[in-house]
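Here we show just some of the chains, and they stay where they sit in the whole.
The first chain written gets the first letter, and so on, giving A and B; residue counts start at 1 in each chain.
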Amino acid sequence: MKILFTDRSMDYTGEQLAPHWIYRNFNILGDAMVAFSGAAQVSLDHMVDLADVLESAHIYSPLMLHFLVEHFDTNLELAVYRQRMLIVAVKEELEQFEVPVTRFGDDLYVNRAKLSVSIATSSVVSTLIHVGLNIQTEGTPVKTVGLTELGISDIKAFAENVMLRYKKELEQIYQARCKVRGIGIDC
Amino acid sequence: MKILFTDRSMDYTGEQLAPHWIYRNFNILGDAMVAFSGAAQVSLDHMVDLADVLESAHIYSPLMLHFLVEHFDTNLELAVYRQRMLIVAVKEELEQFEVPVTRFGDDLYVNRAKLSVSIATSSVVSTLIHVGLNIQTEGTPVKTVGLTELGISDIKAFAENVMLRYKKELEQIYQARCKVRGIGIDC
């Protein structure tokens, strides 16, 4: 899996959660992960979490660190497991900064303030994951916390560490799958 | 998924990592998870981690809390993801006790002392996961730490909380998979 942090600032509108968005914009082919920062404003049209759609929940943040991941298989259940591992990677990277983070499913909280938004979905050729972490929080619709407030000032370094953790996790999972002996018939 | 803590003390020898071990011993049919305590002593014959076999590494602990999980599908990669979620569930339960745990892949450490052993493998009908957490640590072949030392005295309550976390995690993953809209063709 290739990883890239781009300095290009882009707002996340949900349109980035599309097959080949990484390939079309960064010429990276195959399983890949890109991080960038920008506002988040997702209209109902581009929301794929139907629980949010049914509640007409808004997604807005003035400035977020975004991770966009594409895996070229179409197993949506597996994509959700991967999304969880990515959320865990963020949590464990924050623990390096002694930030006490609590995870509920795919959400991260610090002292009951919400740090993240996230979704995983599938298309006919791939699965896609988005994770957004608030950097700043003015105007967000619920009680939130941002990386700045948590003392994370070097966003690029933080993003790259998270991406390295996720990439290494997936490599270790592959190795764990390859080094294990199967089990015979029970009798 | 059904979960069960049994007071029956049993040593973990690796023979429990077998298809239908739970069904044969506890009459629980289908995806299931059982927790029990006992020593751990796995002979090379029953070790399925070939990295350990190649290094002739021993697995021994005088007393461990064991989790044995069986999922009736045969996707070994998915089983490793599930194993990671179970390890994360243990870590997050320990965080409730303010124990600062570090995870490396499927291993848990507290202050560089090893708390856990774990493996995931597959048979022709199912995948199997074992996680063992030291309760006591006398005579272990590497530097270890145990739950007793960490202040976890009610092993049964701890085990049940971990199982509930894991069960809930998997239910939430299923719900996340079901509530998301797919993505159309890129153009």
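List of remarks:
In this section, contacts are C-beta pairs under 8 Å (C-beta built on N, C-alpha and C of every residue); 3 or more make two chains touch, one makes a residue touch a chain.
The structure presented is a predicted model; accordingly, all values stated were derived computationally and were not measured.
What's in place is 2 chains of the same protein, and the file's complete complex has 6 copies in all.
Following the convention adopted for this analysis, only the chains that are shown with their structure count from here on.
Residues 17-21, 24, 47-51, 53, 76-78, 80-85, 88, 92, 103, 105-106, 119-124, 128, 169, 172-174, 176-177, 179-186 of subunit A touch subunit B in their complex.
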